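A single protein chain has been omitted from the complex, and every remaining protein chain is retained in its original position.
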Amino acid sequence: MRIACPFCGERESGEFTYLGDASPKRPNFAVDSVAGPEPAEDAFYDYVYLRDNVAGVMREYWYHGGGCRSWLIAERNTVTHEFGSVTAAPGAGATKLAQAGE
Amino acid sequence: MSGYSGSEPLSRTAALDANASGRAAPVSQSHRLRSGGLIDRQSPLQFSFDGKTMTGYAGDTLASALVANGVKLVARSFKYHRPRGIMTAGSEEPSALVEMRTGARREPNTRATTAELYDRLMANSQNRWPSLRRDFMSINSLLAPIFVAGFYYKTFMWPAKFWETVYEPMIRRAAGLGKSAELPDPDHYDKAWAHCDVLVVGGGSAGLSAALAAGRAGARVILCEEDSRVGGRLLSDGGDIDGMHAADWLRRATDELASLPNVRVMTRTALFGVYDGGVYAALERVNDHVAVPGPHQVRQRVWRIVARRSVVTAGAIERPIVFPGNDRPGVMMASAVRTYVNRFAAMPGRRVALFTNNDDGWRTVEAIQRAGGEIAAVVDPRGRAPAKYQAVAGLRDVRVLTGGVSDVKRGVDGVRSIVVTGRNGLTQQIEADCLAVSGGWNPNVGLSCFHRGKPVWRDAIAAFVPGDAPRGMTTAGAANGEFSLGACLRDGHAAGVAAAAECGAAGNAGEAAEACDDIYAISPLWQVKAKGKAFVDFQHDVTASDVTLAQREGFESVEHLKRYTTLGMATDQGKTSNVNGLAIMAEATGRTIPETGTTIYRPPYAPVAIGALAGHHRDENFHAWRLTPSHHWAAELGAVFVDTGLWKRAQWYPKPGEKDWLESVTREVLSVRNSVGFCDVSTLGKVDVLGPDAGTFLDRVYINTFSSLAVGKARYGLMLREDGIVMDDGTTSRLAEDHYFLTTTTAKAGPVMQHLEFCRQVLWPDLDVQLTSATDQWAQFSIAGPKTRDLLQAVIEPSEDLSNEGFPFMGAREVKLRGGIVARLFRISFSGEMAFEMSVPACYGEALARNLMIAGKPFGVTPYGTEALGVMRIEKGHVAGPELNGTTTADDLGLGKMMSKKKDFIGRVMAGREALTAPNRQVVVGVKPVDPVRRLRSGAHVVPKGVIPGPETDQGYVTSVCFSPVLAQWIGLALVERGRGRFGEIVRIHDPLRSEDYEAEICNPVFYDPEGVRQRG
Amino acid sequence: MKYSIFSLAKAALSGHKGWTRAWRDPAPKNHYDVVIIGGGGHGLATAYFLAREYGIRNVAVLEKGWIGSGNAGRNTTIIRSNYGLPGNTGFYELSMKLWERMEQDLNYNAMVSQRGIINLYHSDAQRDAFARRGNTMRINGIDAELLDAAQIRKELPFLNYDSARFPIMGGLAQRRAGTARHDAVVWGYARAADQRGVDIIQNCEVTGFTRINGRISGVETTRGTISAGKVGMAVAGNTSRVAAMAGMKLPIESHVLQAFVSEAIKPLIPGVITFGAGHFYISQSDKGGLVFGGDLDGYNSYAQRGNMPVVEDVCEGGMAVMPMIGRVRMLRQWGGIMDMSMDGTPIIDKTPIDGLYLNAGWCYGGFKATPASGLAFAHLLARDEPHSEAALFRLDRFRRGAMIDEKGQGAQPNLH
């Protein structure tokens, strides 16, 4: 398997570590919420555990740990293993971002 | 196969020389032709088969040398132990498997057809006892009526315990083929990478044509050929190309390829796998053609070839016909007969019968006749010679029979005669010592189907051709169902041009070479139905009636057929049997062959030695290792090393006279507790966390707060996974406003770094923070014991104040060492003693160790290893790997109070789930046996006193133990249900694995100096 | 027809013309009391136990391809009950006990072969973890032995003791573990279920669910709509895809696990051996092939095939621990789709949707679990309450924080 790192070019998959589905977004947790723990636990349960487990094109996190140490977001077909676009995580370089990321 | 024309084969063969003479042609080669063949008659080679010494020539395979020596019986089959001979001349060989070499190099199941002959080659037949000719197990043939497909599923069930004791051992002994070596493989292997634009797989006419085209166009080309030389069927069948003899064209083509710097031709290199993203795997047999690889040479090399495009020109495989006796030694594929005659100048028989259902098979007649052999008869269900051959001289006298071969009679050595049943049902017997068979050709679709693409049936050639090939792959030539030489050359050329163009190489590719286009006509014939065992899968002894039995029992799916009968599961992966098997199944079920479908094609295309796939990575080189900065110094001192992840760490430093590890470790601990010692802790992960938002960042990854940490101070931190379970711990120091120095455990350095980068790049890219690993930059030593300050004062510049006021507990700052080096000093303690950790640039690590030894001499400074480190952390109740086991929470570890309530942090919410906060969780406690001389062991379980141990009463287990020199007894940490409320309770330590059962007291996990006076002293 | 040496001998006299289908090929009926989706080992075993233990015989097993075409037919055939955590320990031992009498139960020789397993350890920490696990086994009445280096060397003299990167320090043995012939398990359950009236319907793919008032009332298939009192899913590998038809999202990911078999050779390896310092485990089949495997490829996949890095990783592990196999050739590699749950432990539970039952998340423990999974799932379907030995395999355990995480890797399926 070859992965086209947007910074390094096409590399062997052994240089990368896989994390999985990039769709779930870490919920915001307000420390001073008065709703009790339930809603936050539900939201985090969804984020941490539930997966669409797509059979087809999936957006997923790969880490180029054996290379430029960038986190990447790749489109990949889980049925054919074919990659589509591979882009850098928002905070990979030094770009300044106003908002929290993924 | 690459088509044929009527012209002569590549090497002109001469008449069979039955009374060979001359110094280079020993008499033993009774079936060697007097001249011709691509063998080097100046290089005779001696070899032995089953202990019998024979000779062959350089250029021979073991199979061709056996043919030349008239050897027909070379193997016994898997189940019935039927005598078998050589069937093919390639890697598809199902029958002629031999054991090569001896001792640690013994190599079972080697195809005689691909083994190149070398001097003193030793091969033996396998799966027979006591000898190939008199094989006791051939008695199985008598039981054949019972040993049908799947018989073992129906029996061997009674009595139940007989399976493991009687039946199975019997089956296992009978099964298998050759015997593996039982000693470590003494040869070396390696693996390498290659990159190209266009990979051409197979160096026959189509492949050479493709490589020439792509190479001329300017693409970077790799051509792989499994054989020892390129040429493919040209080497056996010859032909005329561009108006010249195939041999001349071949020479010209290889010269041109060699002249192109962008083309690399790799012979003896078989492609075996097609993986994602244009990664191909190939095996180069670097030194299998010699007895033993030379010095510094590998036996085989696995190549991973990264190619933007590939052109598969892997040819086609001739398929057998299923008829009774089709497995007899002397029954051989027609194309193999021509290969032995033309390429190797070896005659498989003197009187050859031919059974063919297609035009291509007829070329065998010419080959045999030209070599001086006799054609006993040609059996062709179509009943007459193809038009092309009707005019050929010599054919006029050949007897042509319609119908099919319905039996093969066997003499001592193999085929004696064949029985032909005509369309009218009448039979006749014809004497012959070899039967050449051609049931047509199957394009080599395997590589194109490795990504689960399904091959497509083509009626015109009665065979499957590639369907959906993996991305970037095209097929050409015979592999693509093109069976004439002219078409192969054109097809290969076009594929080469197209592949190069797709890689941006558009130079002048020249014209395709020209050769004539013969028509390939076939009249499908899969099976001759007659009495007797008719084999479909030769190696696994699967017969036509096994296939129909499977159908009767409902195993109709091709995959069920394969699994029930084992058809196609032998070492040839069904290359010669699959299509015939499913044709018979199709007939039995009334479906067409394409409706019946094929089984899944899987890599490797041909079997690959496990050693080759491992390459260099075995023994000490299995995994890379990491050495600490003081490693060689510790080795000088005789340290015992232990593997901790990839690190090699000093475990303890034995001294002369010490009787065991415990004595050494106890000494080391007591030296620290009473005076001073030091330990290399450079293996801890170290991360520079930099930038204005570094503090905020750490607040989010740790459960406790770091933004409030003052510059010059260190703090213990704990981080969770997002599911609320503890991930790692360590101390982190603030060296400057915008610089934190974070440490991790040795084991988790990598995962933590990855996690931190995830947080920085993905979760919170708005934070201005930069991370880099500093693990290898620093040599870090823990220096501990009441005399620590005295020792340090000796190596540190006197101006540095190390007093409690000048350097308080949890202080962290740079200090100058005597001699001009700057070090970082952290006042942190894992041992519970007055302690510092000092780091210096890694290159000074060894010097630091030596200098500490010098400075500490007056205090009897003692280097200590990981064991003593562990003892002291257990005495202090510090948790480590065995407690941070991926299932414990901060509260389980007694660290729940560290969890800040004022902020969100990774894991905070999930840590609050009901089962993770339940009161009956197992939490860390101390345990000590009631009997003070009793040894405690990790992994022993904890049950309440007076109950019977069982699933309901199992309340936890001992996680870490040590002999505590200060308490003079074994102590431990344990995870115990509701443990913190049970201090003082006597429980039962149950250790059935080690037959131990004793009582222990649950206690506070901090055994030593619970007030922490010493570390603050 | 009862299978035995006598029936075999008798059949031989008539050229084996008398054998009939091992299971019928019925057309689907309009209604079944229970429809099981998935004709793998688990689905077929469930149907068998429903009929045998719970008297529910109006049962259909729907299989989109040929039975056993999923993970039942692409595993490394190991059976064992050497688990360490509550929930797993008892369940896998129940399974082991069912394996031990399978041939007699089914009248089918599934070649259950208890030649033992030895998990090697290479560090003190690993030894301690094995000691904890072995003691758990013993406390649960399961056989376990902790062996030291000398004992291992005596039993397995061919391992690498002299030049190992990670020296062998000992091993945890379970003598009752072993292997079984995977396809035969499928066929044996199919035949036994069929004999008890279960309809096994191949080439019948479920394309949707039908509902009445929110409750699942049946399935839509490529062979028409079939109504059902209850529907059970046993489609490990494709669980998420089928669950999505019912609108469910699960704590499961699909990953590829590769396995390998060598050319057949004469007996070389006694039982199952697992390497503790790399990704490699091995056994030898009755046919003579060395069957071996390692770790997941590591990325989500439905492709049923993997890539080179894992091929190499596994073979490197093999050569590191057993350098005598260097010249033995790998014959075939294949990949299965693992239903990887978020804690490495399966789920046998009712779903939040009435009438729909879930058997999933087998990770790579599915084959060894086949009989117990069938029994427990049948129990759940018949009684609407969990079987006592599968009581902790609940779907809501992740929400509650009651994970059963043998490896301690947390919610990252590719690390289990």
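Just so it is clear, A, B and C label the chains in written order, and each chain counts residues from 1 on its own.
Everything that follows uses one rule, which is that contacts are C-beta pairs under 8 Å (C-beta built on N, C-alpha and C of every residue); 3 or more make two chains touch, one makes a residue touch a chain.
Just so we're on the same page, contacts and distances are computed from a predicted model.
Missing chain, UniProt protein name, picked from "Sarcosine oxidase gamma subunit", "Urea ABC transporter ATP-binding protein UrtD", "Glucose/mannose transport system permease protein" or "4Fe-4S dicluster domain-containing protein": "Sarcosine oxidase gamma subunit".
Within the whole complex, touches from the chain that is not shown fall on A, B. Looking at A:Glu15, A:Asp46 or A:Glu75, the residue that reaches the missing chain in the full complex is A:Glu15.
When the whole complex is considered, the residue among B:Ala501, B:Ala794 or B:Met898 that touches the unshown chain is B:Ala794. Within the full complex, the residue among B:Asp459, B:Glu511 or B:Asp776 touching the omitted chain is B:Asp776.
Within the set B:Phe49, B:Phe151, B:Phe464 or B:Trp647, the residue that contacts the chain not displayed is B:Trp647.
Those residues of subunit A that touch the chain absent from the view are 7-9, 11-12, 14-15, 65-70, 88, 92-97.
Residues touching the missing chain, restricted to subunit B, are 190-195, 220, 295-298, 304, 306, 616, 621, 623-629, 632, 647, 682, 688, 690-692, 738-739, 767-768, 770, 772-778, 794-795, 817-821, 841-847, 850-851, 854-855 (touch as defined at the top).
Here is the rule we use: only the chains that are shown with their structure count from here on.
Looking at A-B and A-C side by side, the one with more C-beta contacts is A-B.
Distance between subunit A and subunit C, defined via averaged C-alpha coordinates, is recorded as 31 Å. In subunit A, the residues touching two or more other chains are 1, 12-13, 17, 19, 41, 45, 48, 80-81. Residue positions 275-276, 279, 451, 722-723, 910, 913 of subunit B each touch two or more of the other chains. Within the complex formed with subunit A, the residues of subunit C that make contact are 238-241, 244, 249-254, 298-303, 307, 309, 342, 398-399, 411-414.
The touching residues of subunit C, when paired with subunit B in their complex, are 3-5, 7-9, 12-13, 15-17, 19-23, 25, 65-66, 68-69, 73, 86, 89-90, 101, 103-104, 107-115, 122-125, 127-136, 138-140, 144-146, 158, 160, 163-167, 181, 183-184, 187-188, 202, 262-268, 277-278, 284, 286-288, 303-305, 307-308, 311-312, 315-320, 323-334, 397, 399-403, 405, 407-411. Residues 1-3, 10, 12-13, 17, 19, 26-31, 37, 40-41, 43-45, 47-48, 61, 63, 65, 69-71, 80-83, 88-92, 95-102 of subunit A touch subunit B in their complex.
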